[in-house]
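Below you will find the structure I want to go over with you.
Removed from the display is one protein chain of the complex; every other protein chain stays in position.
Residue numbering begins at 1 within each chain, and the chains themselves are lettered A, B, C, D and E in the order written.
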Amino acid sequence: MRDSSQLRPLDFDLGAQVHADGSCLIRLGNTHVLCSASLEEKVPGWMKGRGKGWITAEYGMLPRSTHTRTDREAARGKQQGRTVEIQRLIGRSLRQAVDLDKLGERQLTLDCDVLNADGGTRCAAITGAWVALAVALKQAGLEAALVRQVAAVSIGLVERGEGRRGLVLDLEYEEDHLAAVDCNLVAARATAEGDPGFAGGDLELVEFQSTGEGRSFTRGEALALVDLGLAGCAELMARQRAAVG
Amino acid sequence: MRDSSQLRPLDFDLGAQVHADGSCLIRLGNTHVLCSASLEEKVPGWMKGRGKGWITAEYGMLPRSTHTRTDREAARGKQQGRTVEIQRLIGRSLRQAVDLDKLGERQLTLDCDVLNADGGTRCAAITGAWVALAVALKQAGLEAALVRQVAAVSIGLVERGEGRRGLVLDLEYEEDHLAAVDCNLVAARATAEGDPGFAGGDLELVEFQSTGEGRSFTRGEALALVDLGLAGCAELMARQRAAVG
Amino acid sequence: MRDSSQLRPLDFDLGAQVHADGSCLIRLGNTHVLCSASLEEKVPGWMKGRGKGWITAEYGMLPRSTHTRTDREAARGKQQGRTVEIQRLIGRSLRQAVDLDKLGERQLTLDCDVLNADGGTRCAAITGAWVALAVALKQAGLEAALVRQVAAVSIGLVERGEGRRGLVLDLEYEEDHLAAVDCNLVAARATAEGDPGFAGGDLELVEFQSTGEGRSFTRGEALALVDLGLAGCAELMARQRAAVG
Amino acid sequence: MRDSSQLRPLDFDLGAQVHADGSCLIRLGNTHVLCSASLEEKVPGWMKGRGKGWITAEYGMLPRSTHTRTDREAARGKQQGRTVEIQRLIGRSLRQAVDLDKLGERQLTLDCDVLNADGGTRCAAITGAWVALAVALKQAGLEAALVRQVAAVSIGLVERGEGRRGLVLDLEYEEDHLAAVDCNLVAARATAEGDPGFAGGDLELVEFQSTGEGRSFTRGEALALVDLGLAGCAELMARQRAAVG
Amino acid sequence: MRDSSQLRPLDFDLGAQVHADGSCLIRLGNTHVLCSASLEEKVPGWMKGRGKGWITAEYGMLPRSTHTRTDREAARGKQQGRTVEIQRLIGRSLRQAVDLDKLGERQLTLDCDVLNADGGTRCAAITGAWVALAVALKQAGLEAALVRQVAAVSIGLVERGEGRRGLVLDLEYEEDHLAAVDCNLVAARATAEGDPGFAGGDLELVEFQSTGEGRSFTRGEALALVDLGLAGCAELMARQRAAVG
Partner (left out) sequence: MRDSSQLRPLDFDLGAQVHADGSCLIRLGNTHVLCSASLEEKVPGWMKGRGKGWITAEYGMLPRSTHTRTDREAARGKQQGRTVEIQRLIGRSLRQAVDLDKLGERQLTLDCDVLNADGGTRCAAITGAWVALAVALKQAGLEAALVRQVAAVSIGLVERGEGRRGLVLDLEYEEDHLAAVDCNLVAARATAEGDPGFAGGDLELVEFQSTGEGRSFTRGEALALVDLGLAGCAELMARQRAAVG
């Protein structure tokens, strides 16, 4: 059995989408997300003329990425609430990675499509999208705009079931289902050339969402969850750097 | 100028929707949300036959609740991502207030419509919806199902502007706009007759969402935000109890 | 019991929407409609460059304004036929109040949202929207564009039930339900500074819609309905003038 | 030039839709509407088990029925407000023709599709739909359910233009455009075997909608419009009877 | 019984839509399609400034064109897959008729609405739309842009039923239903003044779609179907020329 503070096996398959400006298939256990970055020389109407860029994200799950088939959102003519919530989180998180002034009037669209789902797809999407983004900016000679490294992980308190118990890192679908408290933590760290005011590249929080499922939780529990999540993100970032090279 | 840890003037106008099973117009400064609870003797198809109830929420803003007019979602034929995200949060939070087994095969729908918006509408909606819910359950002789009190407040770190600075409770629209870190905290406490395993009615967290807007934040800052939010919720809960009587 | 030709208790709560250019909560018995006017320095594309303004209206009912909860139109992704029909009527009626040339290239949007429904919501919306419109035009120094006063009332022939019978003014929901003939009448009168060709400020008809519900009606009955409706509008207009001051 | 109180040339082409239970192409000048009645042995869910029938109507315009091409509603994914308003009027009017108890648990759907539009399409649709309905009921041996004859005509006050002036019957598109007051009147008369309480088969009103376009109108003008409309409907009904035979 | 290689009775009623630039009601047995051509002095955004024109088509069926009533697509808010597929085929086929450079920056929209359906509606729509198109181009003095004549027919292999058997031309609904192989063939021929590189005006294929329904088919069968379809199109073209005259 995997240790409570251990990530699942992880790898990044770069260039998985041949036409993208940057792309990566992130595989974290049985959670597989295909991430691509598309760079366009234009910004949305409401941002024109400000000399700044924009970053947006879209998220989807293939119908049979899940245990039983999920309806195709394109066929239903509507994205689910969960989808919209996740793609807003991905966009917000990745905008922290980039200096939008240095990006100039360009838009980066990050597409994150889940090929196989086994828990933690939104966190894997953020971690993988950062790799796709980093590749796309390098490719385009815009690495100066990449000022922070961003990664995300799920953590939770599991009190039932046969598997891992207590404070747990990187939950699989089954663990997530059993968790009494369920969190997602997005962390950032300044890159070598990055924001000098961001002292020494320490890992800080960008987003922390924790939800009691059936019970509430104390401030002490919240703090323990934060600490485990930061540790997990530190490890993910080491792996991202190795992948981008 | 209001103190950093002070709530805006608050009142609850009960019975504002004459046909509802329970209703309340919550006014928190210039943020006014009309909340109603509708109790139906049926549950969604996927919950039938389990002897349990269900709670769901919907949220909307009147087009001219905002500084400039916002498009009507019914006319656009689509709820915005933000709307969907908020109504999911309200539903999740209020399900913590009720023992769904004791509710029986009934559905409670909480409608939260913003008449005037000046920051913190989702938190005011949660705080007001709990009052509407408590009234509806009493009315229906189902008070045994009300096992927890739930309230929510916004907190933030404000580093710019003419007004309140630093760690700030219950942000107005203008403050929210300036905040470097922006949080919503939902807290719960067992009611007198409530869940006995929930020791002594202490205030705990149900949901904590914190987002860095343009910068990241440390675990120490996260903790200070949690503490201020819990204090704000304690005060809101005293006011809720007085309103429900 | 209310007299057959008597309106329900009526008041106008001005400024109910703090950000609107003009707003008013009209309460006519248990029918409560929040009306706001939003003035924008632009017109729809098809009207550009003509030096004329435009007036449009939108109407909605909060889900629990009704006896049993009605589905939220924003969630269904579609406005009902009844909604569309009513907002077309409100827009058409209020355009009679304004000299669109004097308004200049500006658009006024009238939002009418029903908080509580007990019959006659479309008529209350028109009567209240005129007040919001008058306030907005004064506020903006455009009172010269306000050339007519507009109000609306429901009338009907009731032949069943325990309550009022015969020719009846300002129907409640229950009366409307029982009515054999069901009408809405919109009336207009020139304002003091208004259209000089509109002789002496007499009350005239702007719109008259009468529908037989299960039976047809004679021309004599039609005429009696018109007369009662005009009398009701005369009284509503006195109250509007008092509110606007 | 046609006389002010004269209808346009009129004919009914029965059986124009070969599969329909009853159908008729009504041609009133250059306004051509294809009307069909479809009879099904079922009623909408909310009417089941009451032993009563239901009548509903749908209306559409072919894209090139108009002077310049109109967008196809099916392609836009949405019916316009005007369409919805018209089909509600047609359904309401034709329900007056039928004794829903005698119809039994059956649904009649009236489809009215405008092939060529030159003013008065909604009135022509009602007049033609009655013919399709009468044929369908006869065909099905349900003529006892047909208790009233229904027809509709437009009338108006025209004060500008080169053509007919004053009180005018059956307006063409150009006249409608110029009209200061614009009305639609639906009338009914008991059929031979029809409702005995409906004395002597006199023509009465079922629906009267009058709208001031740019000016208001007096009660005297309203009455004159009613009288001209009733006279027009009497003539239309004679023609309907001849067609149905 | 009609011969296997015989078309149904055919006629073209020109000018059936009085406002259209060109129109024609094609009647092929009980399949009746109203076709119109609308010419606009503009092209879609993506074609602007190229000096070329564009041709697009839309297709619809009236709800009661079919044996039992079909839902109205405008009411469902969505065109069916079949509709979209057919209108793409019509547009593609008719673009072969026109030299888009000679058309200049103009758009031709072909609307094909089925009034009565008895098999072969898409082919009748193509054949009728060519007539409407030819009339519209003549009317506008653009006959030089009309470089090819286009017509379409259905063919099939029928192996069951009481009627025609084997290789069959111009299938009725009932035959189509029974067919083991079901094809649509669109053919073109250069017009007198047309494309000189298109030698001698021989009939060639523009589109050939064959589908096995429940069984597959050999290359020999495919060839026989092509030959019968070309013969049918030759006859249709003679009739088109006579109609346009």
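By definition in this document, contacts are C-beta pairs under 8 Å (C-beta built on N, C-alpha and C of every residue); 3 or more make two chains touch, one makes a residue touch a chain.
In this text, all values refer to a predicted model and were calculated from it rather than measured experimentally.
In the whole complex the chain that is left out makes contact with A, E.
Considering A:113, A:207 or A:221, the position touching the chain not shown turns out to be A:113 (whole complex). Of the listed residues A:17, A:96, A:184 or A:240, the one in contact with the hidden chain in the full complex is A:17. Within the set E:96, E:154 or E:240, the residue that contacts the chain not displayed is E:96.
For chain A, the list of residues touching the undisplayed chain reads 16-20, 23, 30, 34, 36, 38, 40, 58, 60, 62-69, 72-75, 77-79, 83, 109, 111, 113, 115-118.
The set of chain E residues touching the chain not shown comprises 78, 81-82, 84-85, 87-88, 92, 96, 148, 187-188, 198, 204-212, 214-219, 222-223, 226-227, 230.
Heads up, the rule we're going with is that only the chains that are shown with their structure count from here on.
Note on connectivity: the fewest steps through touching chains from chain A to chain D is 3.
By the document's definition of touch, chain B and chain E have no common neighbour.
Comparing mean CA positions across the assembly, the chain most remote from chain E is B.
Shared residue numbers account for over half of those found at the interface formed by chain C and chain D, and the copies are therefore classed as meeting with the same residues. Averaged C-alpha coordinates put the centre of chain C at 51 Å from the centre of chain E.
Our note on geometry: chain B versus chain C, Cα centroid distance of 34 Å, whole angstroms. For chain B, residues touching at least two other chains, in rising order: 77-78.
The touch graph of these protein chains is an open line.
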